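What follows is a short report on a single structure.
Complex shown without one protein chain; remaining protein chains in place.
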Amino acid sequence: MTSVDLAAGTTVDDGSRPAVDLSDVVAVIGGFPVLAGVDLRVERGEIVLFHGPNGAGKTSLLRLCAGLLPLERGTGTILGMDVVDHRDELRRRVGLVAHANGLYQDLTVAENVRFWASMVDADASEVDGALDRMGLRGRLADAPIARCSAGQRRRTALACLVVRRAELWLLDEPHAALDAAARDQLDEIIRAAAASGATVLVASHELERTMALATRHVEVRGGQIVELPGG
Amino acid sequence: MAERIRWIRWQRTRAIAAKDLRVELRGRVLLNQVIPFSVLVLVLFGFAVDDDGIAQRVAPGLIWMATLFSLLVMVQRTFAVEAADGALDSLRVAGVDPTVIFWGKAMALAVQLAVLEIVLFAAAIILFAPTLRVSGVALLTATWIVSTAGLALVGTLYGGLTAGIQGRETLLPLLVFPVVAPVLIGATRAVESGLGTTGAAVSEGWPWIGLLTVFGAAFAAGGTLAFGPLIDD
Partner (left out) sequence: MANAPAGGITPTHDTGTRVTQVFGTLAALGVAWLCAFGLLFSPADRDQRESVRIMYVHVPSAWVAYLAFGVTAVASALYLLRSSHSLTWDRLAGASAEIGVLFMGVTLVTGMLWGRLSWGVFWTWDARLTSTAFLFVTFLGYLAVRRLGGTQHQRAKRSAVLAMLGVLEIPLVHFSVRLWRSLHQDATVARIDGDPDLDGLMLFSLFVGLIAFTLLYVWLVIHRQRALVLEDALEDHGLDAALVERRAEAALQGGGR
């Protein structure tokens, strides 16, 4: 990444470190340990499914990987960067799409993507490329988000991830509120992303579908990882 | 290299300001909700004061009080836009420099505030009929610019801290009002001098412009430094 915003002294990641490497990670929200000692290692290009009961800590795990939830105890690196020391830099290379899409309701699909492009100095061709990949060209591109369907919004959010060149995709219940066709489309997008080098972590209740999609699946329970065999 | 970095940050700041203004243009919240609200506040002040002579004399103060109330609404709105769909989170995840977010949003807020103040000023002239004089125009314009800058900076700063989370938004007035008291004092006195409502001469207003400028500079610096730590959760 020759991005101009790499600060001096950054740990330059040569792509050999695992995408996610967490060791006995504890994270706390309001005094409650949402993550109670997580050990996790994910290599680049994997598609990992996280499943587990509500309140198990799936969302918190994703938010921690996004740099939004601070580490209370333990150590971790994301894309080779320390979760505590290099939180700002790691954020730039990670994308999170949760229940909220991170979109501006009053702006159009294209305007949203263009805005995020301007945050990373991506040019117009990259914007068009991202819109293409997500099937958002044509009249749809000029539709305000408020008037788009859930599937279209989800795809817009993913287009923003693409335009931001995120290397680690964190998807929290991405299939929720999507119809069957939209879900299939989403799966294709995820496969394509992994094929082009991104690592994807998906938290989902949709076991059947995402199990087929994922290279590995992992159960989260009580704030910890319980790895299932055959993953 | 440093030049290029500065250029890029400026571009991003502008992009954020442009985005905020575009959202406002589409949603028209300022136009349809905040401005009517602020004029309504002025009218209600008129009812409360109930004396034309007094109302005329205190008109400058009423303008700025209405502005301050509207500032709260506008600040909450500008961050609600981000919080609505988790966009502030997204901005932080994208690793956008908090300073860029601060200045971008402050600039957009300043533009909207400036429009609001013009409308309020006109409304006050209509409602309370203070006299306008040509000699005061420069002073009034200077007041308009400097006060708007100070209010926008303070609003954005504390707005970021109190954004989005339930139980935090109610803190905004408590935090902001003590801080903007100097603006209320200074801007009111300056407008009084500009209009001559209390018999003040135009020249008496300029020291207040100095105070307001110092205020603005202080919070430009302070806000730039403090915004990042305050929004970091």
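In this document, chain identifiers A and B correspond to the written order of the chains, with residue numbering beginning at 1 in each.
The rule we apply is simple: a residue touches a chain if its C-beta (ideal position, glycine included) is under 8 Å from a C-beta of that chain, and two chains touch if they have at least 3 such contacts.
The shown structure was predicted, so the numbers you read here are calculated from the model rather than taken from an experiment.
Chemist: For the chain that got dropped from the picture, name the residues of chain A it touches.
Modeler: Missing-chain contacts on chain A: residues 26, 28, 30-33, 36-37, 53, 70, 72, 221-224, 226.
Chemist: Touching the missing chain, which residues of chain B?
Modeler: Its contact residues with the unshown chain are 157, 161, 167-168, 171, 174-175, 177-179, 181-182, 185-186, 189, 207-208, 211, 214-215, 218-219, 222, 226, 229-230, 232-233.
What we mean here is this: only the chains that are shown with their structure count from here on.
Chemist: Whole-Å distance, chain A centre to chain B centre, using C-alpha means?
Modeler: 36
Chemist: Using the touch rule from the top, collect the residues of chain A that touch chain B in their complex.
Modeler: Contacts found on chain A: 4-5, 66-68, 70, 88-89, 91-96, 98-107, 111, 115-116, 118-121, 144, 160, 164.
Chemist: Give every residue of chain B touching chain A within the complex, in rising order.
Modeler: 1, 4-5, 8, 11-12, 15, 19, 22-23, 26-27, 81, 84-87, 89-97, 233
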